[in-house]
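Presented below is the structure to which this report refers.
Omission of a single protein chain aside, the complex is shown with its protein chains in their original locations.
Right after this comes chain A.
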Amino acid sequence: MVRLKSRYILFEILYPNMDESEHFEDNFSMKNILLRHNKVTPEEITNRVIIQDIRRSLQLNFGDYGSGKASSLLQLKYFSNMTSTGILRCHREDIDLILSALMLIKKLDNRIPIIFNPVKISGTMKKIEQFAIRRSHKLMTLMQKDTSVSMNIFKDVTVDDNND
């Protein structure tokens, strides 16, 4: 008997800064850089909304054929509004279609501008979970370090100093 092969995609939802008036601050801390596009996903964005948007993107960009092919096994296994991270399950052969569809989604629920960032693809749920946990730990460790970089230090650099 042929086993159904599937792939799991770990993704995060990024919220690009659409506000043009917001300028870079002088003091860049690691925390600010890492969390620049990360936000808590609003409560009204449920699993249903996300899967609907992915299906809509598939239909819009890959037509009846692409939508029918890729939607057959498409499932949102997990999504956390707090971390804006989720796990998608799809058929192994349709991984490229799904990734392209994710890339082509610009707005969630037709109003919130977002970027789907596929972080990792794996063949088992266990591995993807372990990776997600490791990644979160790494992120937390990085944020806790006091590695603030002051942009002011570059103000003293003159043209003569940069003669390499």
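Keep this in mind: a contact is a pair of C-beta atoms (placed from the backbone, for glycine too) under 8 Å apart; a residue touches a chain by one contact, two chains touch by 3 or more; residues count from 1.
One rule holds in what follows: contacts and distances are computed from a predicted model.
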Identify the UniProt protein name of the omitted chain, choosing among "Target of rapamycin complex subunit lst8", "Ribonucleases P/MRP subunit Pop8-like domain-containing protein", "Translin-associated protein X" or "NEDD8-activating enzyme E1 regulatory subunit". "Ribonucleases P/MRP subunit Pop8-like domain-containing protein"
Options A:S6, A:N32, A:T46 or A:N61, residue touching the unrepresented chain: A:N61
For the chain that got dropped from the picture, name the residues of chain A it touches. 59-66
